[in-house]
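My questions will all concern the structure given below.
The other protein chains are all here in position, but one chain of the complex has been omitted.
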Amino acid sequence: MHLDATDLAALIGLCRAEIDRHGEHLSALDSAIGDGDHGANMRRGLEAVFAERDAIAALPLPAALERIGLVLVMNIGGAAGPLYGTLLMELGRGLGIADTPEAFAATLEHAIAAVARRGRSGPGDKTLLDVLYPVQAEVVRRSAPGRIAACARSAAHSTEAMQARRGRASFLGPRSIGHEDPGASSCALLTAAICGYFEEHRPS
Amino acid sequence: MHLDATDLAALIGLCRAEIDRHGEHLSALDSAIGDGDHGANMRRGLEAVFAERDAIAALPLPAALERIGLVLVMNIGGAAGPLYGTLLMELGRGLGIADTPEAFAATLEHAIAAVARRGRSGPGDKTLLDVLYPVQAEVVRRSAPGRIAACARSAAHSTEAMQARRGRASFLGPRSIGHEDPGASSCALLTAAICGYFEEHRPS
Amino acid sequence: MKKIMNAPERFVAESLEGLVRAHEDLVVFGGERKFIRRRHLAPGKVAVISGGGAGHEPLHSGFVGHGMLDAACTGHVFTSPTPDQIVAAMDETDTGAGCLLIVKNYDGDVMNFEMAAEMAASRHAIETVIVEDDAATGPAVRSRGRRGVAGTIVVEKLLGAAAERGAELGALKELGEGLNARIRSMGVALRGVAMPNNPRETFDLGPEEMEIGVGIHGEPGLTRTGFADADAIIRRLGEAILAELPPELLGDPDLRPLLLVNGFGGTPPIELYLAYGLARRFFEAHGIVPVRSLTGTFVTSLDMAGLSLTLALLTPDQLALWGAPVATPALSW
Partner (left out) sequence: MKKIMNAPERFVAESLEGLVRAHEDLVVFGGERKFIRRRHLAPGKVAVISGGGAGHEPLHSGFVGHGMLDAACTGHVFTSPTPDQIVAAMDETDTGAGCLLIVKNYDGDVMNFEMAAEMAASRHAIETVIVEDDAATGPAVRSRGRRGVAGTIVVEKLLGAAAERGAELGALKELGEGLNARIRSMGVALRGVAMPNNPRETFDLGPEEMEIGVGIHGEPGLTRTGFADADAIIRRLGEAILAELPPELLGDPDLRPLLLVNGFGGTPPIELYLAYGLARRFFEAHGIVPVRSLTGTFVTSLDMAGLSLTLALLTPDQLALWGAPVATPALSW
């Protein structure tokens, strides 16, 4: 991964814009099976990161990712904060040890495992992990960004059929079936935004 | 006034039926400028009188009227209870002293004055007194029952244009204008029911 | 509006029963359940009795207990109790020092308490205090005196504390009447209410409307205006209160302000506390620094959404009565 400050600042801006654009939709998904705040939560987190984007972009990539994670944790709250925060912090820590394309896949796997530990959750629980696992599998396969994005989107969509075992949606029991998980949805949106940038700027 | 037990029982039944039929309408009038319970209050009062109708009808007229007044006071509550109660109790007391057609007009005047004292109110305040005063004037004139009933109805209607100075409607200030007073309305309904009975049974 | 209710006819009775059962250490039903009274009367103390229509809970039954009311008579929803209830309460709680009746200024309440006082005059020494604190129904609107609204709590608390300390009937009446000049309340409604037996709301507010100057019976207020932010609402209520308090009291540095934010039944604590903070700022900006505060749901209009502010300018003695111990279902310290 060789992202310079310009890339990083652009990616932060892209992610923030994407979440802003879909905030209402994310909250609507969360209203159906949760408490209706996922859009607001994610917006708050991305706004906080965006406000610090210049300082963050000036850092080496590992430190920048760790910082983004911390900003997310300290600003989002709720379930999404610790989960996205852990993902980014662990990614940064891992890349701080070894920052090669091979290492990236392994680091991502580790970071996702840390998210699962934090959430005491796993595949099929109807959470953002149900997007992270398939994305991670595509990264291992070195798939093209467009393919990864498409996979993320369909993974998010497939949470619709699941019964939630974690998060607020799990309180609904079988009534959680038939609705896409908001965390999975935001995760797919962010993945697609990032992949889109790579597709445009680093044609593989 | 020479009402026998049958007349009295029939009149009680008539009044109760009339109030029951128009209960919703009275409450709707009260919702517009009061607290929406006049229909329920009057129903409760008339039901209580109706439940005792045999015992009441067996009494001499003055005692019967006094008893009706007391039953109304002890069951209606709100503004209507003491007002209708005072009217009937004072009517009964007055007729207990002198029970002739001439005395009736004077007694009615006294009873209405007692209501006004109880309510600290007078003509033009947008209350049931604005029906009672014109009815009393027709009684003095010995008008036919049909005429008295018509006069009561139009008197109730004319409260629409008044600004309330007593009762809950007075809290609205000028906003009370444009709505018929619920107490005036129930008073006209009862007057008309009673006059209807007299028209049918004692053609004058 | 849906209600937790079995049947309209049993609504009030079942609620009173729940209150008594939830607080059986403090209160009991009077004979024939015509009223609720203190479990332990204080012999030789003036009996402080209040009452009014149901729908204002915890007022008045929730304020029965040590340091406040001896008995509370409850009528049907928004309907004054009947004289027999009030007479029964006097007969059961007068321990020799007489009865003080605290009556909110509504024609129905005034007339029913008056009839009760007439009926019981031969057996009891009786004085009546009429509560008039509503800023929306001052002389400009109505010649017959203001409504009694949330400020009633202040009157009941102070008179209850004074009676507990042994004040005599005449002194209580004087204290109570003196309070009317010192207490002003102003309310706003965001939603009307439906009576238990009538699904239609007493007034219908659009999503962008509110009623200013409402009372506590779901009746429309003085004016309907566009919905506004909390600062604007509080300013509007606060200004009405200041305009209706006597200038000489407002300018008296020896008086001790008490600020009450009262929810009407459908407004949650998060909003009431927010309102308190803004009201506090508003009055402080006008040089009035509250030394005592109360925020909560005390004088309701069924489940109406909205709230009222009450400002009371108390003498140091009156403030001490406010702080005196009280042990009732809804107020205790």
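Brief remarks follow.
First chain written, first letter: the chains are A, B and C, and each begins at residue 1.
Going forward, contacts are C-beta pairs under 8 Å (C-beta built on N, C-alpha and C of every residue); 3 or more make two chains touch, one makes a residue touch a chain.
This structure is a prediction, so every number in the text was calculated from the model and none was measured.
Note that the absent chain touches A, C when the full complex is taken as a whole.
Per the touch definition above, the residue from A:His22, A:Arg44 or A:Lys126 contacting the chain not shown is A:Arg44. Checked against the hidden chain, the listed residues C:Gly55, C:Gly108 or C:Pro220 yield one contact partner: C:Gly55. The missing chain lies against subunit C, touching residues 1-7, 11-12, 14-19, 21-23, 54-55, 57-58, 62, 190-191, 199, 207, 210, 227, 229-231, 233, 261, 265-278, 280, 293-295, 297, 300, 302-303, 305, 307, 330, 332-333. Although one chain is not displayed, its contacts with subunit A can still be listed: residues 24, 27-28, 31-37, 40-41, 44, 73-83, 85, 118-120, 165-168, 170-173, 175.
FYI, only the chains that are shown with their structure count from here on.
If each chain is reduced to the centroid of its CA atoms, subunit B and subunit C end up 31 Å from each other.
The distance from the centre of subunit A to the centre of subunit C, each centre being the mean of the chain's C-alpha atoms, comes to 54 Å.
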